[in-house]
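Below is a structure I'd like to ask you about.
Complex shown without one protein chain; remaining protein chains in place.
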Amino acid sequence: MPEAWRAANLLTKSWPDGVVVYNLDSGSTHLLNPIAGQVLKLLIDAPADSKTIACLLAGQIDLASDAELDYNIASLLKHLDSLGLIEPVPA
Amino acid sequence: MKVSQIEAGELRRALSKSGLRIRTGPFVSHVQSPIQDIADGVQLFYKDFDCQSEGFADFHLKLVRPRNLHRVWRPQVTCSLNDESPFSPLPSDQAFAVLESLLNWSIYTTTYNYLIIHGATVERNGFAAILPAPPGSGKSTLCAALVSRGWRLLTDELTLVSPASGLISALARPISLKNNSIDVLQDYAPHEVFGPRIYNTIKGTIAHMRPPTDSVTRMHEAAVPGWLIFPKYQVGASTSVTPLPKGQAFMSLSSGLVNYPVLGVQGFEALTRLIDGTDCFNFTYSSLDEAMAWFAELQPPSRQALAL
Partner (left out) sequence: MILDPIIERALTQPQTLAELSELQWDRLIQSLRRLGLLARLQVLLAEGGLLDAIPAQPRLHLESARIVADNEQRIMRWEVTRIQRALEELSKPVIFLKGAAYLIAGLTVAKGRISTDVDILVDKADIAVVEAALLKHGWEHTKVDEYDQFYYRVWSHELPPLRHRERRTTIDVHHTILPLTGRCHPDPKKLLAGAIALEGSDFKILAPADMVLHSAAHAFQDGDLVRGLRDLVDLDDLLRHLGVEAGFWDRLLQRGQELELTRPLYYALRYTSMVLHTPVPEAVLEQAKNFAPPGLAGRMMDRLVIHAVNDRLSGWRRSIQTFSSWVLYMRQHWLRMPPFLLARHLMHQMCRPHKFRTDLG
């Protein structure tokens, strides 16, 4: 697991039912569900590691901050990386 | 001058020789063809359009009967766009349908100053209804019916959205109807002008409906997008409308986008602005009367925070 993640060069547009994301470098467009969109926006604000993201998110949407959430967030981040929307911050 | 001001024989000669430059919205298409059906089609469907014999043309279209063995028992038509042939030869009685396809093709393949959505657009009272068109959606039927009931026709096939202004440009070209919808429309709107049926095309039987003079006269008026309505024709279905959340509307629209990836950031911004500024619906119908009634009641969109 990388130390931290940062968002790629992105534009976003949020709607109640999802967040549309445009990657300025790859040219790809994605529609994320609101949770994934929120995670991405946190990383756009500032690079962070998985644990921090999980904490921030738990605070914002009133979820229990536990091991299950950590695991889900870590998986989500890997998925966002595979889509090219985030990248590991070099050590 | 208007096409209607040219006498029939003169029109045929002009098309055969140096061709005719016809303006459709933002584009001028230079059409050359010795084929009678083309001359007839231009005279019938493009009578209100401006044309000239010289000047800059955006596209150069030629349709001819090739001098091959086929011309004896199965005459064909071949076409070229800017001197390249995008389509295989087809039976020559399909010539006018080929012309219409080629006019669409010319825009599809060269135009990136507009975001292009595959779908119809009509306008009334200052707002445009965009009907994106997956196959079998019945968008042309709906479009033709709306036009026959007084909606202005902008386009029945290619919706052009300007990235800079967000407005939709009009082409006002003939509406192409297929198979059953030809009968349906001729019943529903007997006062409209329909061209001859063209059989055995790749889409079945096709016929065209002439655009109303008013739509043609107003072709240079761009329209403000008001509604994004995804039509679905379903035999026997009662009219049913489901408001579409914007994220879903984006997904639904994505398969109808023709040149979106090439436009990059501009395309993304144009698209999100379009969806932001319109009310979006899924629309299932089988009765044209009910459909017309629903469209007649459409309210201006409840636009969320945008400047157009």
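Order of writing sets the chain letters: A and B. Residues in each chain are counted from 1.
Criterion: a contact is a pair of C-beta atoms (placed from the backbone, for glycine too) under 8 Å apart; a residue touches a chain by one contact, two chains touch by 3 or more.
In this text the structure is predicted, and so the values were computed from the model without any measurement.
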| item | value |
| --- | --- |
| Contact residue for the chain not shown (choose from B:S4, B:Q43 or B:T110) | B:T110 |
| Absent-chain contact - pick from B:S4, B:Q43, B:N82 or B:T205 | B:N82 |
| Hidden partner chain, touching residue among B:L11, B:A57, B:V77 or B:A97 | B:A57 |
| Hidden partner chain, residues of subunit B it touches | 26, 28, 54-58, 60, 82-83, 110-113, 261-264, 266 |
| Absent-chain interface as seen on subunit A, which is shown | 25-27 |
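Assume only the chains that are shown with their structure count from here on.
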| item | value |
| --- | --- |
| Rounded Å distance, subunit A centre to subunit B centre (Cα mean) | 41 |
| Partner subunit B, residues of subunit A touching it in the complex | 11, 13, 15-20, 22, 24, 27, 29, 31 |
| Residue ranges of subunit B in contact with subunit A within the complex | 245-248, 250-251, 254, 260-261, 264-265, 268-269, 272, 276 |
